[in-house]
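As structure tokens, the structure follows; a few thoughts come after it.
All protein chains but one are shown at their positions in the complex.
Moving on to chain A:
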Amino acid sequence: MSYRKISVTLAVASAILASTAAAALARDVTVKVWSGGTGPTANYRIDAIKMAADLYQQEAAIRGEDIKITVEGQAWSGWDDFKQAVTLAGESNTAPNIIVSGHEDIGSWSKSGLLRPIEDYVDFDAWPLNQIYPNLIAVSSFDGKIWGIPQDAEARPFFFSKTHLRQIGYSDADIEALPAKVESGEYTLYSMLDDVKKMQDGGFVEKGKGFLPRPVNGTDYWQFYTSFGGEMVDEESGKLLLDTAALTGMYQFFVDAVDKGVVPATHLGSTWDSWHQAVAGDQVGAWHAGTWQKAEWETKWGLKDFFGQMQYSLIPAGNAEGHANTLTHPLVYLLSKAGSDEDAALSAELITIASEPRINALHAVKSGHLAIGEAEAAIPFYANDRWTATATEGLLPHAKPIPNDPNFGVVWKAMFKGLEASWTKTSSVADAVKAVETEVKTSLGDAIIIR
């Protein structure tokens, strides 16, 4: 073989070897994202991770790293089936890499070993995580560790129909002054019941539609417990707390609403569709909802003039012991135990990129949620949106989260069971409260303080 032939053969062999080596170095990763409580307007919970993957690949290419990331997203509109799916997938080692869920799941999921603490994978001192509101980081933490990165924030205000308020004699100035009266405690939940009764009696609102609360279980109902002075956690010991007086006040309020005929005894368990239709169609006197539901009313239920049609405020106080309040229920990006440590590090990096203010603002503005950080709140796209900006200023400072305690689910379930029993008059308020007390005491023993 001539020298020339040997050279050509060697060159071809090297080229083939080089190409296979390059192929061998290329990393092909699939990142699975599952998101709960995610309707059509909240698509960016998953799409933000896809955008992050795209950015990451471009950065990697510049660094000379060859990586192909496929993001497989799955969204659940509800919570029951989502939480069941995540839990069972976790038990069978098929959990997704990234879970988007309510922060209250951190307690039980971290205890059962389903999650990796995200603080072991990301840098909270660096951009963009260093601009996230500290209270949201606190909400994403449990037992000394940061387990998640806030995906969004929200508040759950009280709404009034401006049309129906005017019909019972409110002037425009009175309507404008209403939120301040609610905040000061001058206007209470019982003032609201009187007003919506007037709306019904005057024939402006159909009977049973004066006050239309959320038709199914939700964190919202803890707001009414707070309105009657209830606290969910004992500040001193950090233990869960059940305030039976506040619970009695809350249950009695809904029973009184039923007795006044402003809400049906069978309201709980009715359908979301009829609720949306009624509130967006201005058929209701007062109701409570999440800030994000404005987007749903506009996109799906034909609401044209939100600010012209609806007034919003904090949830009014129920009695002298309680205070006006609202609740925030941030969703968080969680890192599951699934996959290798390297996969988890990549997933964490994608979550970090997805938390970039501009990317997160897409979700906030489109879905009516609130900013997760200072820099995001300053982005004109967000700051110039009237609803997100006013809700951030007027509601978020008053918003409190529910606790991350792994036993909180037991208390929540018992609280709602008692609410259903008293609301439908299956049992008296006193019996319902007693049943909740018995249930949480039997289940949790000393882990809860009953006051």
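Following the convention adopted for this analysis, a contact is a pair of C-beta atoms (placed from the backbone, for glycine too) under 8 Å apart; a residue touches a chain by one contact, two chains touch by 3 or more; residues count from 1.
In this text, contacts and distances are computed from a predicted model.
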Hidden chain of the complex, named as in its UniProt record, picked from "Putative tricarboxylic transport membrane protein", "Tetratricopeptide repeat protein", "Cation:proton antiporter" or "ABC transporter permease": "ABC transporter permease"
Per the touch definition above, residue among A:40, A:169 or A:238 touching the missing chain: A:238
Sole residue of A:67, A:245 or A:435 that reaches the chain not shown, by the stated touch rule: A:435
Listed residues A:30, A:70 or A:112, member touching the removed chain: A:112
Missing-partner contacts on chain A, residue numbers: 79-81, 83-84, 87, 90-91, 104-105, 107-109, 111-114, 117, 120-123, 125-126, 143-145, 216-218, 237-238, 264-271, 274, 341, 345, 348-349, 406-410, 412-413, 416-417, 420-421, 423-424, 426-427, 431, 434-435, 438-439, 442-443, 446
